[in-house]
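Every protein chain of the complex appears in place save one, which is left out.
And then chain A:
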Amino acid sequence: MSESIGRTLRDGALEGELAPTLTIKDSLSSPFAFHVFSHILLQLSSRITTQNSQSRGIVVVALSRSPAYYIALLKTKGFDVASSNNWIHILDCYTDPLGWKEKIRKPSNVTDPSHQIPLATSSYKTVKDIDKLFSVITELGRGLVGDSKARFSVAIDSLSELLRHASLQSVAALVGNLRSHEQISCIFGLLHSDLHEEKAAAVLEYMSSMVASVDPFHHSVNGQRGYLGNSVSEQNFTKGKFNVRSKRRNGRVRVTCEEFKVELGGISFSNVSSVDGTTTAALVPKVQFNLQLSEKELIDRAKVVLPFEHQGNGKPIQIYDGRRSLEESNSETTHNSSVKKEGDIGEIIYFRDSDDEMPDSDEDPDDDLDI
C-alpha cells in the first residue's frame, strides 16, 4: 500500500480536482509517523529528480525538524544537495517560530545558521499567522517551478505543531487552500493523533484523500497512554501495523493493512505475513495461559460436532423426547429410520386451546403456577 500512496502522490492532481492529500498519523505507542514521512519524502524526491512525477518541486514546511536534519537525510540517501536548489525548498518554521531569537540576536548579529546550509531555506518567524504561511508556501513553490502550469508538492512535517500554534479552523483552512491551489500537485503531512482532540484528527482526515495510520501490533490493555503505560514490548519499537485508508473520487473507500519494520537504514514495508506459529508466539505478550490455538487444536476443534448439528445427516436421532423410553426409540429408529426421518423432522403440531388465547400472546404461560 505504501506503493499505491507513492503512485497517487506521483500522479498528482487532476485538472479540476483537489490535490491528493495524505495525512500520516501515529500515537505514542508506535511513534513512527516521522519515519513514514521521511520515507515518502525521499520517494517523492527521487521521482522529482528523475522527472518521473507530476510535481516538479517540493516545499517542505519544517516545524519539528531543523533544515540541517533534512539536508543530512537527503545526503545519506545519495541526493546531490548542491544541485537540489531547483527542486526543493525548506521553509524553516523550526529555528525561530515565534521570532524570539530574532529579537535577541538582532543587536549582536549572530550568524544565522541558514546561511551555512547549502540548501535553499527561508525562515518563517510568525507561525501563528497561518494566512501568511499559505502565501509564503505558494510563493516558494512558484519560485521553484515558475509561473507556468507546472505543479509542486507540499510536505508539512508536523500538523500537530501547527495545531498547537493556531486554531483548528485556520489549519483546516490552510490545508483546504493548499488542496485547491492550481499549482499544487500533492500535499502530505504528519499528525500525532493523541495530542489533539478527536475532532481535530477527524477534521484533517476528512480533508485528506488518504490517511495512513501507524499502529502498534498490540495495544495496551489498560488503555494507559505513553510509552510506559504499555506493557513495554520491544516488538512495538521496531515493528508495527501500517493501515491506509484511501478515498476514491466516486466515494469508494479502500482500507489496506501492511506491516512495517524500522531498521538501521530506514523503514521498510511488507505485506502482512501469514500468521504462522512462530510470529504469533513472538507477538503475544508472555502470559501464563494460552491465548492462541495450535494447529492441532484448531483441527480438533473443527471436528467437534455441536449438539443438534448431527441431526438429519442420516444417523439416528438420539434425543429423549419424554414419551418413549430411550431403548424403545432406539429399536424403533433402527427399524424404519429412513421412513420416519422424512416426515417427522422439522414439524410442529400445535392446537390452540381456546379462542380467547391470542396467537403468539406474550403473556407468561406459567403465571398461574403457584410456586
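Here, contacts are C-beta pairs under 8 Å (C-beta built on N, C-alpha and C of every residue); 3 or more make two chains touch, one makes a residue touch a chain; residues count from 1.
Methods note: contacts and distances are computed from a predicted model.
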Hey, which one's the missing chain according to UniProt: "N-acetyltransferase domain-containing protein", "EKC/KEOPS complex subunit BUD32", "DNA-directed RNA polymerase subunit" or "Elongator complex protein 6"? "Elongator complex protein 6"
Filtering A:12, A:97, A:141 or A:189 for touch with the omitted chain leaves A:97
Of A:4, A:52, A:76 or A:180, the one touching the omitted chain in the full complex: A:76
Go through chain A and note every residue touching the omitted chain. 28, 31, 35, 65-66, 68-69, 72-73, 76, 94-98, 100-101, 103-105, 108, 110, 113, 164, 192, 194-197, 225-228, 232, 234, 237-238, 262-266
